[in-house]
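One chain of protein is taken out of this complex; the other chains stay put.
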Amino acid sequence: MIHLFTDFGLEGPYIGQVKAVLARECPRNEIVDLFSDLPPFNAKAAAYLLAAYGPSSNQGDIVIAVVDPTVGSARDGIVVEINGVWYVGPDNGIFEILLRHSSCVARCWRIVWRPKVVSPSFHGRDIFAPVASWIAKGSGPETGSDSRFLPTEANKITQRNWPDDLPEVIYIDHFGNMITGLRGAMVGPTAIISIKGMQLQRHTTYSDVCKNVPFCYDNGNGLLEIAVNRGRADQYFKVGVGGAVSCTH
Amino acid sequence: MIHLFTDFGLEGPYIGQVKAVLARECPRNEIVDLFSDLPPFNAKAAAYLLAAYGPSSNQGDIVIAVVDPTVGSARDGIVVEINGVWYVGPDNGIFEILLRHSSCVARCWRIVWRPKVVSPSFHGRDIFAPVASWIAKGSGPETGSDSRFLPTEANKITQRNWPDDLPEVIYIDHFGNMITGLRGAMVGPTAIISIKGMQLQRHTTYSDVCKNVPFCYDNGNGLLEIAVNRGRADQYFKVGVGGAVSCTH
Partner (left out) sequence: MIHLFTDFGLEGPYIGQVKAVLARECPRNEIVDLFSDLPPFNAKAAAYLLAAYGPSSNQGDIVIAVVDPTVGSARDGIVVEINGVWYVGPDNGIFEILLRHSSCVARCWRIVWRPKVVSPSFHGRDIFAPVASWIAKGSGPETGSDSRFLPTEANKITQRNWPDDLPEVIYIDHFGNMITGLRGAMVGPTAIISIKGMQLQRHTTYSDVCKNVPFCYDNGNGLLEIAVNRGRADQYFKVGVGGAVSCTH
C-alpha cells in the first residue's frame, strides 16, 4: 500500500499526476490519500502529523511524504526505512519526529538518481513517485550496491531543533477540530490544558459535552485534539495552524 | 463495490484511513466516494440523500453511511440489508428514509462486536470499515448464528418523525445548485415550487433557461434541485442547507 502524505491540495492535477505515475509503474497497488492538504510549506507541522498518522507497523507499506517548499534547490531527496515501512520525500526535517519517536533503528539513503526529464518544481511526480514505485516492486535501495541511492545515517540527514511534543495547533480538520502536536499519552491526567486562556476539560468523545461546548480529547491517532461538540473549534477560538496550546503538568 | 457516504470531509486523513482499512482487509474491492462532504452532523439531510443516491439495485454493494455526531456514546451501530445491498452505520435515523421508501423487506442487525482497540471518536475506521470488509468477503451477518451481530427488525431501530419528502435544501453542490429532499416524481406537473417567495419554473436542464436565471428540475437521482444557469443558486437566493422550499399542489 502506498500512502500519499502531501500539501499538494485536493484541488488541481498534482495528486492525480502522482497517482498516474504510480499506476503506470506499479499497477494494482492500493494507493491511499492519507493527507493531501497538509498545511502548505509547513514541514514542521507535517513532521508531527507523520509521526502520528504514518502506518507504523504495516510491513512493506510506503509513504510518499512531500511538503517541499525548497523543491528544485540543493536540498536532497531521501528514503527512510523504519521497521519495514518505507518513507520517501525531501530532506527538510519532515521525517524528524517520526525518527525520534521510533524505537527501531532506521536505515536512510540519499536519492542520487535523476530522471532524464525532471520538473524543478514537481519532484513529487518526477522523483519521489518513481522511487516509491521501485520500492513497491521490490527494487528499492535495500538491494545491495546501487548507483541510484547513497546510504547515509539518521543523524546525518537534516536535524531540526524541534521538541518531541509540540504545544501548537498543527492541523485543522473539516469539522474545525484542531489537532495539536501533543501526544495524549504524554499529557498526564492532571495536566491543565488551555488555549487562548480558556482551560479545557478532557473527555473521550464529542457527545460527552453539551452542544457548542469546547473540550479536548486524545484523537483516533493519539494526538491531543481540541473540538467543540457539533461546532467548529477553529471559529470558537479564532485560532489557526501554529496557534499556541498551553499544557502545564 | 463499497460506497463511502460520510461527512468526514475530503480534507484530512479520515477517508484515507477508512480506505486503508478496507484495502488491507478486503483488497481489490472497488471503493467509491459517493459523498465525503455530507452536511456535518446532519443525519436527517443524509437520510434523504442516501435514499436517493444509494446503489439501490446492485446486489452485493456495500454502503458505509456515517454521519455520527454521537459516535462513542450509547448509540448502536447497525447493519441493514435491502434487496441485496448492504448498509453499515450508526443507528441514528440515517437509514430511516431509505427503509421507508423501499418496497423490499429489510433485514437489520445491531453490531455487538468491538475491536480490541477502538477510538471513541472514529467508529467509521475502527468498527464500520471492518464490518463492511467482512460483508465484502462474504462473512457478514447473514451466515447463521453470530456473536458479532444481534438480529433486530426495521421497526426496532431508531425511528424518526421525518416526512417522506422534505421540503428543504439538503445539500449544496460545487456549482451552488441546491438539492432538496423532495422527490421529483412526487411533485406533480402543476405544483407551484418557490423559495424565498420566488416561484420557480420547472425545466429539464440548465440551458433551458437564459444565463443567470433560476429554475428547478428533477436531478440525475430524482430529487428536485434548484439551480441558476451558469450561476450559483445558493448565492442567488442566499439559502443554506435547511432552508425551506415551498411546494403547493
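Note that the chains are named A and B in the order they appear, and that numbering of residues resets to 1 at the start of each chain.
In this section, a contact is a pair of C-beta atoms (placed from the backbone, for glycine too) under 8 Å apart; a residue touches a chain by one contact, two chains touch by 3 or more.
None of these values were measured; they are calculated from a predicted model.
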**Study point:** Options A:P13, A:P115, A:G138 or A:P163, residue touching the unrepresented chain
**Key:** A:P13
Exercise for review: For the chain that's not shown, point to the residue among B:F8, B:F35 or B:Y48 touching it.
Suggested key: B:F35
Practice item. Check each of B:N58, B:S139 or B:Q201 against the chain that is not shown and name the one that touches it. Key: B:N58
Practice item. Can you list, in ascending order, the chain B residues touching the missing chain? Key: 1, 3, 10, 28, 30, 32-37, 53, 55, 58, 171, 173-175, 204-208, 217, 219-221, 229-230
Practice item. Identify the residues of chain A touching the omitted chain, counting contacts across the whole complex. Key: 7-17, 19-20, 23-24, 27-28, 37, 40-41, 69-73, 119-122, 125-126
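One rule holds for everything that comes next: only the chains that are shown with their structure count from here on.
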Check your understanding: Taking each chain's centre as the mean position of its Cα atoms, how many Å separate chain A from chain B?
Key -> 31
